[in-house]
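Just one protein chain is left out here, and the rest sit where they should.
Let's look at subunit A:
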Amino acid sequence: MAACHVVQQTHPYLNGHYIALVGNPNVGKSVLFHRLTGQYVMVSNYPGTTVEVSQGRLRKMEGVTLIDTPGVVSFPSRSEDEQVTERVLFNNDLRTVIQVGDAKNLRRTLHLTIQLAEMGLPLVLALNMMDEARMRGLEIRTEVMERAFGIPIIQTVATRGNGIEEVERAIQSARPVTLKIQYPPDIEQALQAIEQMAFESPISIRSLSLLWLVQDPVCEIWVEENTANSIREKMIEIRSGLMEKYPEGVDLVIQKSREDFIAHLVQESLQETKSSTSSRIHLSHLTIHPVWGVPILLMVLYAMYWFVGVFGAGTLVGLLEERLFGEIINPWLIGLSEKFIPWEMVRNFLVGEYGFWTMGMTYALALLLPIVLTFFIAFGILEDSGYLPRVAVLSNRLFSAIGLNGQAVLPMVLGLGCVTMATMTTRILNRPRDRILVTLLLALAVPCSAQLGVVMGMLAAISFSATLIWGGVIFLVLMLVGWLASKVLPGERTPLIVELPPLRMPVFTNVIFKTLARLEWYIKEAVPLFLLGTVILFVLDTLHLLPALIETLKPIVTGWLGLPPEAASALMMGFLRRDFAATGFFVMQSQGHLSDLQALVSITTITLFIPCIASVFMMIKERGWKIGLGMVAFILPFSVLVGGFLMRLLSGLGWGS
C-alpha cells in the first residue's frame, strides 16, 4: 500500500490506461508525440531507471495517457533504453500500441511490426517520413500489408502534420491483432509446449515464448518473477534443447522466417523508381569524406566555439554579469541590506565576499547560465541534424588509440557542456569497460563550458603560445592516461558499429524542447550545489578556518606549483567546482598577482582537477563507490603533479620570462 502511494506521487500518469508510441530510433516518435498530445507534457525518469520518458494526455481521447518510449532497434533488447520500452509493453495497463515506422526503411519497420503484432495488443502503424520516401522514388501501397497483419497502416509526415487525424481515428477503432507467422517445426513445437503450460502473461504467450527463446533480458526477469519454479525449469529445458540444435543461434532462425514473410510483402507493396540523388545526400557523404570531413568538422567546431565561447561566454555574460548584476542588481541589493539589515553577519552572508547572492547566485545565474544555455542549444542543433554519428566515424581512429571507439566522442563532446551530465550519458556505451574509461577521461581532462569560458579568457590575456601549450598538455594527458588505462582494464576494444541518419534541417521546436529539459535538469542539480558551496566557504571564512586550511595547502601551492600563497584559497574552492578555482585565478591574474607562467600553470592544473562535487556524486552513482572514489584519489594528486612538472619544464626553457 505504502509503496503504491510513492509510485502514485512521482509518476501519476503511469497509473491508469495508456497508449505507447514505439519505434526504431529517429523515426519521428517525438514529433508525432507532440502532435498527438496537448500541452501538458511530463518528462520523468522511468521508475527504477535513469531513462527519460515523456507522457502527455491525448488530445482526442479523454483520460488516456500517451507515452513516448525510447527507440528500439529490435528485441531482444540490448540496452537499458530498449529495456524500458519493453517494460512499457509488458505492463498490464497498456491498451494500444502505435508503432512509428520509417517508410523508407520498410523491411526494418516491418520486422518490429511483426514482433509487436505477435504480442496481441491493438496495434496501429504510422508509416512516417513519407516525404523522404517519395523523394527517394519509393511508392508504398498499404492494403496488402494491412490485410497480412490485420492492422490499420497510415502514411504520415509528422513534421507537417499529415495523417495525424487518421492516426487518431485509427487508435479509437484498433482491435487486438492475432498475427501468427510459421516458424520451423521444432521452434513451433517449443512454442506449443510453452503455451500448454498455460500461465497468465501481459503479452500473448506465443510472443513471450519467442522472446524467451532468444534470451531476452526483460522476459527473463518477468518469467523469474511471475511463474512457478517448475514452469521455469521446463522452459529452460526447452530452450537449451533448441540452442543445441541451432548452434548458429535460435535468433537467426527466427529472424529468417520473419525475413521471408516480409520479403513477399515488400515485393507486393513497394515500388521503386530511380530518383536523382539530392544535394543533401552529396553533403552527407562529404561530411565523412577522409579529406573533406575534417575541414567540415573544424568549421562546425568553430561555429560552436563562436556561439558558445564568444557570444555566450563573452557577450551574454558581459551583459548579465557586468551590467545587470554588477551595476544594477547587486549594488541595489547591497544598499538595501545596509539600510534594513542591522546585523553584519547576516549582511555578509547575503551580500558579502562569499555572499549567498553576490557570489552564489550571481555566479550561477549571470556567469554559468548563459554559457550552459548556448552550449545546450548548439548541442541540440547538432543532435537534431544527424551530424553527431558522423563525428563518431571521423574520430574513430583517434579513439581507437586509447582503446575506445568513435562512439565515445558523444559523451566527450557533451562533457564540454557539463561533465556531470556527460557522465550520465556514458550509458549509451555498450560495455562497462568503455564506460569506466570515458568516465575517467571526462573527469580528468575534459573542461566543462563554465570552466572553458574562464580558461579561454585567461589564455587570451597571456598569449597564443600559452593556448597551444595548455591544449597540448591536456591532449597529451588525455591520450596517455587513456592509453595506459585501456591497457590496465580487462576486456577488449569494441569495434564501431553506428547508424548514420540522413542529414536534416534541425526542427526549432525539437531543439528548444530538448534544451529546456536539459536546462531544467541543470538548474535543479547544479545551482543548489553552487549555493551549498558558497555557504561552506562563508562558514569557513566566518569561523576563520579558511586561513588554516589554506595554510596547509601552501607548501604544495608555493613550493611545488610555484604560485603566490593567495592562490591556495582559489585552489580550495576547486574542491567544490574547478571553475570556482579558475575564476579565483582569473581575478588574481587580472589584478596582476600572477605572472604569465604562473597563470598558465594554474589553469593547466585546475583543468585536470576533479570537475565538481556534483560530478563526483554522479561518478559514484554510475560507477559505484570504489571506482568513483578511486578516480578522485588518482585525479587530485595527478593534476598537481602535472602542474608542478610543467612549471619546472617551462621555467627551465625560459618560457614567459
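Here is the rule we use: a contact is a pair of C-beta atoms (placed from the backbone, for glycine too) under 8 Å apart; a residue touches a chain by one contact, two chains touch by 3 or more; residues count from 1.
Methods note: contacts and distances are computed from a predicted model.
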item: Hidden subunit of the complex - UniProt protein name among "Electron transfer flavoprotein subunit beta", "Nitrite reductase small subunit", "Ferrous iron transporter FeoA-like domain-containing protein" or "Ni/Fe-hydrogenase, b-type cytochrome subunit"; value: "Ferrous iron transporter FeoA-like domain-containing protein"
item: Contact with the hidden chain (one of A:L36, A:L394, A:V511 or A:A568); value: A:L394
item: Contact partner of the left-out chain, one of A:I19, A:L32, A:V53 or A:L106; value: A:L106
item: Per the touch definition above, residue among A:I497, A:L543 or A:L653 touching the missing chain; value: A:I497
item: Where the unshown chain meets subunit A, residue by residue; value: 73-74, 78, 102, 104-108, 111, 132-133, 136, 138, 248-249, 251-252, 255-256, 259, 284-285, 288, 290, 293, 389, 392-394, 396-397, 405, 495-500, 502
